[in-house]
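A protein chain is absent from this complex, but the other protein chains hold their places.
And now, chain A:
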Amino acid sequence: MNMLTEAAVEKAVDQKMNTIPYKMIGQDVSVYYGEKRALFDVKLNIRENTVTALIGPSGCGKSTFLRSLNRMNDTIDGCRVTGKITLDGEDIYDPDIDVVELRARVGMVFQKPNPFPKTIYENVAYGPRIHGLAKSKVDMDQIVEHSLQRAGLWNEVKDRVHEAGTGLSGGQQQRLCIARAVAVSPEVILMDEPCSALDPIATAKVEELIHELRENYTIVIVTHSMQQAARVSQRTAMFHLGNLVEENDTDKMFTNPDDPRTQDYIMGRFG
């Protein structure tokens, strides 16, 4: 593929981007921790089968926004969310929406790898088991193998799936957590700085994985690394002091951002 055609393809993707439907829509999302307001009327839409990166300096509210997408903020005492967030057009804060079902549809991978202190198999099988996704042992074996393959971990662990998941290396543990999230067949996967505890090689593997997962899942990723955002995402949203500064195609964001604050942050002038 020569340079010209590559550019043409990129352009085609850009044009296509505007036709991609929105998987999740956030309207005037504000989050309060007790008296303190952490997010100010954020309007941010997440496109289907796209990787959306949330960037910004520490404490800017990007993780808070991410956690409000599958209502993980509910577990924090004194946390309150206003505004509206929809998944496929349904308000996820509607009293009729079951938070358990929502989290089965919107999975999450955390900053620090947090496998259960159980075997690799049990780690992956736990989600499908509580949601009754496997009819039989054979079914379950298939789900586990498939999920581990999706997470690019199968070849490394296929001989020891019944050994402790906590015995894996940090990067493998994080991919195990991704396999665990994938196993319940979510529609959206939220990743909260999934590579911040990993070395560059493990990071590269996870990024490659995110790239592949994009085909089947909608991914929202919080990251502190500009390069990572540039590498893995198609859309990028920049947060600052609880406000959404800019949301744009990643390419445009990193070459010609609309907002001077984005420019400053990307250039490393603050943050």
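Rule of thumb we're sticking to: a contact is a pair of C-beta atoms (placed from the backbone, for glycine too) under 8 Å apart; a residue touches a chain by one contact, two chains touch by 3 or more; residues count from 1.
Definition applied: contacts and distances are computed from a predicted model.
Student: Quick one: find the hidden chain's UniProt protein name among "Spermidine/putrescine-binding periplasmic protein", "NADH-quinone oxidoreductase subunit H", "Na(+)/H(+) antiporter subunit D" or "Phosphate transport system permease protein PstA".
Tutor: "Phosphate transport system permease protein PstA"
Student: Which candidate, A:H131, A:R214 or A:K252, sits in contact with the chain we can't see?
Tutor: With A:H131, A:R214 or A:K252 as choices, the missing chain is touched by A:H131.
Student: Tell me which of A:R103, A:R150, A:R175 or A:K205 is the one touching the absent chain.
Tutor: Selected residue, touching the omitted chain: A:R103.
Student: Sort through A:M72, A:I120, A:M140 or A:L198 and give me the one touching the missing partner chain.
Tutor: With A:M72, A:I120, A:M140 or A:L198 as choices, the missing chain is touched by A:M72.
Student: Using the definition of touch stated at the top, determine which of A:M24, A:L148, A:A181 or A:I266 touches the missing chain.
Tutor: Checking each option in A:M24, A:L148, A:A181 or A:I266, the one touching the absent chain turns out to be A:A181.
Student: In the complete complex, the non-displayed chain touches which residues of chain A?
Tutor: Interface residues of chain A facing the absent chain: 70, 72, 75, 77, 100-104, 107-110, 112, 114-117, 126-127, 130-131, 166, 177, 180-181, 184.
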